[in-house]
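Sharing a structure with you now.
Removed from the display is one protein chain of the complex; every other protein chain stays in position.
Lettered A and B in written order, each chain numbered from 1.
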Amino acid sequence: MALSIFALIGHKNGAADDSAFELAAAAKAVDSGASLTAVVCGAGSELDSVCQAVSAVYPTVWKINHAGLAYPNAEALRPALAKVIPKGAIVLMAHDTLGMDLGPGLSIKLDAAFVPDVVGIEGLDGNVLKLVRQEFGGQVSTHIHCDIRDGAVINVRSGAFQPTGETASGSVVDKSGDVGDIQPKRKYLETVVAEVGDVDITKADVLVSVGRGIEDQENISIAQELADTIGAVVSCSRPIVDAKWLEKSRQVGTSGKTVKPKVYIALGISGSFQHLGGIKGNPFMVAINKNPKAPIFQVADVGVVTNLLEFVPELTERIKEKK
Amino acid sequence: MEILVCVKRVPDTAENEIVVNSSGSDIERGDLVYSVNEWDNYAVEEAIQIRDRVGGSVTVVTVGDEESEEVLRREMAMGADKGILISDPAFEGSDGKGIATILKAEVEKGKYDLILTGAQADDGAAQVGGMLAAMLDLPFASLVNKIEIVNEKTIQVGREVEGGNQEMNEISLPCVLSIQTGINEPRYVGIRGIRKVASVEIPVHKAADLGVDTAKVGKAGAKVKKVDYFIPPAGKGAEILEGSSEEIADKLIELLKAKGGIK
Partner (left out) sequence: METALISPAKAWVMGIPTVIFSVLIPLIGVAAFTYIIAKRLAPLVRAKPDPRLDRPIDRLKAMLLYAVGQYRQPRYMMAGVLHIVLFAGFMILSLRSITLVVLGIQEGFVLPGLGGVVGHIYNVLKDIAATLVLIACIIAAVRRGIFQPERYDVPKRYGKNHTGEAVFVLMLISTLVTCDMLFEGTYVAAQLKKGISPEFVLPATGTWFAANFFNDSSFAVLQRVHLGAYYLHDLVFFFFLCFLPMGKHFHVITSLPNVFLMKLRKGVIKPVEWGVDESKLDELKSFGVKKFEDFTWKHMLDFYSCADCGRCSDQCPANAVKRPLSPRFISIKSRDYCFKNYPIRGEMTPKDEMLIGTIFTEDEIWSCTTCGACEAECPIFIEYIDKIVDLRRGMVDEGMVPQSLQKPLKAIEKRGNPWGKMEKKRSEWVKALPETCEVKLFEQGDVAETLYFVDSITSYDDRMQKIAQATAKVLSSAGIEFGILGKDEKDSGNEVRRFGEEMLFQDLKSHNTEMIRESGVTRIVTSDPHAFNALKNEYAGLPPVEHISQTIVKAVSSGRLRLKPIEDVQKVYTYHDPCYLGRHNGVYEDPRKALDAIPGLRRVDMLKSRDRSFCCGGGGLMLFYEPEEEQRMGVLRVKMAQKAGANVIVTACPFCLVNMEDAIKVAGLEGKMEAIDLAELIERHIDRGEAEEQGTGTPEV
C-alpha cells in the first residue's frame, strides 16, 4: 500500500501560509510516490480560498469546516485530526507555535512517531524515514532515523524547504462531517497584540541590527525601511542605546538581549566580543560595514564592504522592485 | 496547588564551540559543563511563585543518570519542596515518547493539579510536554508566558505566538503546560543555597517502582533514533560580495531569500 502523507495547512485571513507550499516540497522529499493530501481546518467561507490556493500543489485537499475550529486551537484540532487521519499515515506540519502545540500530542493520539523541527529529509529506507535535525541552538546537526511503521508526525522548520514549483489540480473533499463533536478543555479567549514599543527581538527570525556605522539617529530609518520590506525587526548594538537612538529592549549583546534569529543583518556593527555574545543559534549573518577589517567579517557568512548609508537604501529599493 | 515540574540536565553550550567526536556518535562532552535547562528553570520559578501565592507544593522530577541529581538540588535550593530522580539503565536511549511514557508513570503515582515542562531543551525538540498531556488525556498549552490562577479548577494562560503576540486561553485543571522563557525572572541560586539542600534525601525511582514496561522505553522502544552528530560545512570568514552595488544587491537578495531572510 502506498504511503499516505497529510499536510496540515496553516492559514490566516483566507490565505495559506508560505509553509503550506513548503510542506508539499517536504512531502515529495519523504516519498514522491506517496498519496498527498492537504488538510485545511477552520470555520467559515474563508476556507474556500485557502483550499483553492493549496489545490494548485496538492492532488487532494480535505476541507474541515467546523465552528469549533474557528480559531486554530490545538486542543480542538488534535481530536479532530485524530479522527480523520488514517493509521500509519505521515502527517506534516510547520514547526511554528501551532505545530509545537499540536504535533507531539497528535503523535500520541495516532500512536505514531514524532520528529520535531526537521530541517532536512533524506528519504525513505524501507520503514525508516531519514531526517536531519539540529541541536544545541543549531550548532550541531544530527541524522535521525524514524520508524514509520505506525505512521509519523513530522514538524518541519519554516524555510527549510523550497516549493518545488510542481503543480497539481487538486480536488477539494469536504470532510467536515467526520470530525464529530469538539469540546476542548482549553478555550481561546483573545490575542493580546504586542505593543510597538514592546518588540521582542529575542523572538524575531530576521534581525536588521544597527551599530555605530549608522552615524546618526535619522539614519535609523534606513534600517527600519529595510526591516519593514523584508519582514524583519530592527535591533542594535550598545552604542545606539547609549545614544538613546533606540530603546534598551532592542539591544543585542552581553549587556543586552540574547537573540536567536535565523538571519542576522549587521549594519555598521564592528562585531565586538560583547555584541556577538548576544547572538546565538548560528544565524546566517550578513555584515555591511565600510571597514574591511571589522571583526564582524570574521564571523559573518556574507560581507559587503561599502558605505551602508548609500548601499542599504539601494538594496531596499531593489527588494521592493522584485517583490 | 500540587505542582510537578519536569526538568532536564543539559550541557551549557552558550559560550563554547561544540565539537563532534571522531566517530560522530556524540558531541565532545569532556569540556562541557552542565546545568539545568534554561526553560525548565523558568518553569520551576513559575511553580514556586504560584505555590507562594496560592499554597501547595512544588516537586521537581528528572529522568536521567545519577549526575542529574545536581539539577534537582539546584531547583530545590531555588525553593522546590521535593525532588525525584527517575533513573534506570533501561531508560537510556529513550526518545521523546519514551521520556513522556516514564514521566506519565511518575505523574500517575501522585496527584498533581499542574504539570509544567520547559518549552524545549538542548535538542530543541519541544515535544515531551505535549506528549505527556496526550498520554494523560489532560489539556495542554505550549509556549506559555503567563499563568493566572482563576480558581481551583481553572487557570488562564498566555501563549507566546508569532510576532511577539500573546494568545490568551482558559484551561481547566489538571493540565500540562510547557513554559517559555521570559515568563518571570528566575531567582538566583547561590552556592550557599545549594549547600543548604546538599544533604536532603532525593528518592530514586526505577522502572520497577514506576511499573514502566521497559520494552516501550529506552533504546528498544524508541521509534526515533539519533544516528549521528555532524557539523554542517560552513565557510571560513565572510564571503565578501564584489561587483557593482546593483550586482551585490541582487546577490544578497538571492542569499537572503534562500536563508529565509525575506518574508
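Basically, contacts are C-beta pairs under 8 Å (C-beta built on N, C-alpha and C of every residue); 3 or more make two chains touch, one makes a residue touch a chain.
Just so you know, these numbers come straight off a predicted model, no measurement behind them.
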Selected from B:Lys111, B:Lys153 or B:Arg192 as touching the chain missing from the view: B:Arg192
Residues of chain B (touch criterion as defined above) contacting the omitted chain: 12, 14-16, 31, 33, 35, 78-79, 185-193, 195
Residue numbers in chain A that touch the chain omitted from display: 212, 238-239, 242-243, 248, 254-256, 273-274, 277, 295
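Assume only the chains that are shown with their structure count from here on.
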For chain A paired with chain B, centre-to-centre distance based on mean C-alpha positions, whole Å: 21
Of chain A, residues touching chain B in the complex: 18, 73-75, 78, 96-97, 100-109, 113-117, 133-147, 150, 152, 158-159, 162, 184-194, 198-200, 202-203, 205-206, 230-232, 262-263, 265, 277, 280, 284-287, 292, 296-306, 310-311, 314-315, 318-319, 322
Contact footprint of chain A on chain B as seen in their complex: 11, 13-15, 17-18, 20, 27, 95-97, 100, 119, 122-131, 133-135, 138-143, 156, 158-172, 175, 182, 223-232, 234-235, 237-241, 245-246, 248-250, 252-253, 255-256, 258-263
